[in-house]
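Below are the structure tokens for one structure; questions will follow.
Removed from the display is one protein chain of the complex; every other protein chain stays in position.
And then chain A:
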Amino acid sequence: MNRFFKVLFVALIAKPLVLILLGLNVIHREKLPQTGPSIIAVNHNSHLDTLVLLSLYPLSLVHRLRPVAAADYFLSNRIIAWFSLNVIGIIPLTRNGSAKRDLFSDCHKALDNGDILLIYPEGTRGEPEVTSKLKKGIYYLVKDRDDVSIVPVVTHGLGRALPKGEALLVPFNCDVVIGNSLDNKSSPAELVESLTDSYKELLLQCLTYHEHD
């Protein structure tokens, strides 16, 4: 990752885009982790999720935020791969399960380095504004470490602005709700359960969410 490119990208593209074309209601901004090693576990509705999370950080910290992203999607095209790796600074993750042993080695390296990982536990953007079943990967990533805090974050509205499969960005204000870091990480099922509960609770604090949606 090139820190200069990333700062430039966040300053000139991510922040203005989020400020003018979107518009954020940030609830509990103070709970956002400012130092690593930590994990932000955020629901996934749109490519904008990553831009929004990046825009919440001051330019001096954006290089700390490392999105964990699917290798099969983001490395499939040379231009996107270059952009993802060098500008956004993603940590590519193999989704097909073939390379189990060293699956998380880059993630561990980043955590050891004090970075903040951005992980989408749904594993995919899926249906707009619908949270899919959460995957257990985070548990296996953190099970041997006790230095990592997991902060649940819910975004809402970004699936309206730019859903999967659409090219037209339609301006909408979006909510970002930051929760308390999870403490129940004793088993994969429990971690997924507390994360799911936390998402449900955070969603209710959104300005743009309606229960009948």
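Note that a contact is a pair of C-beta atoms (placed from the backbone, for glycine too) under 8 Å apart; a residue touches a chain by one contact, two chains touch by 3 or more; residues count from 1.
Keep in mind that, in the parts below, contacts and distances are computed from a predicted model.
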Out of "GntR family transcriptional regulator", "ABC transporter permease subunit", "Phosphatidate cytidylyltransferase" or "Multiple sugar transport system substrate-binding protein", the chain not pictured bears the UniProt name "Phosphatidate cytidylyltransferase"
Given A:F83, A:Y140 or A:F172, the correct residue touching the omitted chain is A:F172
Of A:V7, A:V26, A:A71 or A:L85, the residue that touches the missing chain is A:V26
For chain A, residues touching the missing partner are 23-26, 128-129, 157, 159-160, 163, 166, 168, 170-174, 207-208, 210, 212-213
